[in-house]
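Up next, chain A:
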Amino acid sequence: MDIQRRTLLAGIAGSVALVRPGFAAPASGEPVLVGVSGPLTGPNAQYGAQWKRGFDLALEEINAAGGIKGRPLQYVFEDSQSDPRQSVAVAQKFVADPKIIMELGDFASPASMAASPIYQRGKLVQFGFTNSHPDFTKGGDYMWSTSTNQADEQPRLADYVINKLGFKRPAVLYLNTDWGRVSKDVFTKSAKEIGVDVVAAEGYLPTEQDFRPTLLRVRDANPDVLVLLSYYADAALIARQAKDAGIKQTMVAGTSIYSPKMLELAGDAANGIYSFSAFFPEEPRPAVQEFVKKYKAKYGVDPDTFSAGAYDVMVLVAALAEQYGPTRAGMREGLEKIKDVPSVIYGKASFDPNTRRVPAASYKFLQIRDGKFTMWDGSKPSG
Partner candidate 1 sequence: MAFLEIRGLTRRFGGLTAVDAIDIDFAEGELLSIIGPNGAGKTTLFNLISGHDTPDAGSILFDGRPIAGLKPERLAALGMARTFQHGRVFANLSVRDNVLVGAHTRLSLVRRSVPVIGPVVELFAALLRPARVAAEEAALAAEVEGIVTLFGERLTPRLDQPAYSLSYANRRRVEIGRALALHPRLLLLDEPTAGMNETETAEMMEIIGRLKADGLSILLIEHKLDLVMRLSDRVIVMDDGEKIAEGLPEQVRNDPAVIEAYLGNRAVGGAA
Partner candidate 2 sequence: MSSWFDYTVNGLIIGNIYALLAVGLALIFGVSHLINFAHGSVYTVGAYVGWAAIRYLHTPLPATMLIVVAVCAGLGIAIERLGLRPLQGSARIAPLLATIGISFVLDQGLNLIFTPDPRALSSGLPNWRWQVGGGTIGIMDLLIGAIGIASAGVLFGFLRFSKLGWAVRATAQDRDAARQMGVDTDRVNRTVFAIASGLGGLSGMLVGMYYNHIDTAMSFNATLKGVVAQVIGGMGNVPGAIFGSLLLGLTESYGVALFGSSYRNLFAFVLLLAVLVLRPNGLFASARQTPPEPMTGTFIAPSRPVRVPAWALWAGFVAAALLPLVPDIAYILQTLTNGWLYAMLALSLTLVAGTVGQVSLGHAALLAIGGYASALLALDLGVPVPFAVLAAGFITAVVGTALVFPAFRLRGHYISIATLGIGEIVGLVILNWEGLTRGPIGVAGIPPLEAGGWELDSPRATYWVTLVVMAVLGLMQARLLRGHLGRTFRAIREDDIAARTYGISLNRYKGMAFAYGGFAAGISGGITAHMYSYINHETFTSQISVLALTMVILGGLGNLTGAIIGAVALISLPEMFRFAAEYRMLIYGFTLLLLIRFRPQGVLGTV
């Protein structure tokens, strides 16, 4: 018990600079509450489930180490199905509940952004940690996000594809949602700045399963590489069907395919795909190793970016509440001031008070080999 607690504490001391030294009694008393608006049912329910795992893991540590000034940190998860109609009702519920000091979510941009006016008016921080939509944080000064920013990520992807891997004729397959569309636009622009034109860009709908005709279109543009701006489930389908459609080109994917599920769903077809990710479990950084170890111990599977993001957010909440007081005003003020919060994804996260996002995440370059994500060895693909 004692040893366990010490390891936990060590983990937190390593990753969360919020625990006052010497104070290790488990939290008790009136809980500090954050509201979560996200999908537990409906088509996006898988992401809500992953959030929960990340939250729960973080809270276990935080509360074992004394919580927020001795009070336990807890969350209220209201299922919105990522449906704007329900996310606005949830928003009113949270705003009206004075015990809620901050809100996390929603998952999809239409649901988050529909609720933004309510949070803004209610002076409750809406922390859309998966909302990459460029207009999300423009909804008001209470809208903040740690979502990786496409304006930040795509130029690096372009650099990776063109400069590091040496491709000259990229074709892009992108998920035709706000996220995928912005990603594609920024990627195309960045590639052009480097001096390379995207030879084909094909959008597809989230419900798409049959990619063969799309891949044929891409094939006919004669690219030397396929860039996937996809989620892991789509990327897996594309990877499998590319082979069947007679496509032999290398594929490079953005950060969003990083998930153990990618390997499961794509099987052998995943091998050889290049990727990069802000979060990578094999990164030697202690915070990452600590998180992965505990996650695996608790859930028996590898964590993915969504649960890592959720874990990070809870850690951030605890740090904000600890340093700036567990009140709505404190959280809002803290987001502007807080510096270098330990983060599994970012290493250390600070916010740009103008964009209300976290700039410059560190990315790891990866390649899938033998059914595993591995660090890219720096060699250019042959042929």
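Behind the choice of candidates: all candidates are chains of the complex that A comes from, given by their letters.
Everything that follows uses one rule, which is that contacts are C-beta pairs under 8 Å (C-beta built on N, C-alpha and C of every residue); 3 or more make two chains touch, one makes a residue touch a chain; residues count from 1.
Just so it is clear, the structure is predicted and the values come from calculations on it, not from any experiment.
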Just give the number of the candidate touching chain A here, out of 1 or 2, all from the same complex.
2
For chain A, which residues are in contact with candidate 2 within the complex?
40-46, 48-49, 77-79, 81, 83-86, 88-89, 91-93, 95-96, 108-110, 113-114, 116-118, 121, 133, 135, 138-139, 176-178, 180-182, 202-205, 207-214, 216-217, 219-220, 233, 236-237, 240, 243-246, 261, 264-267
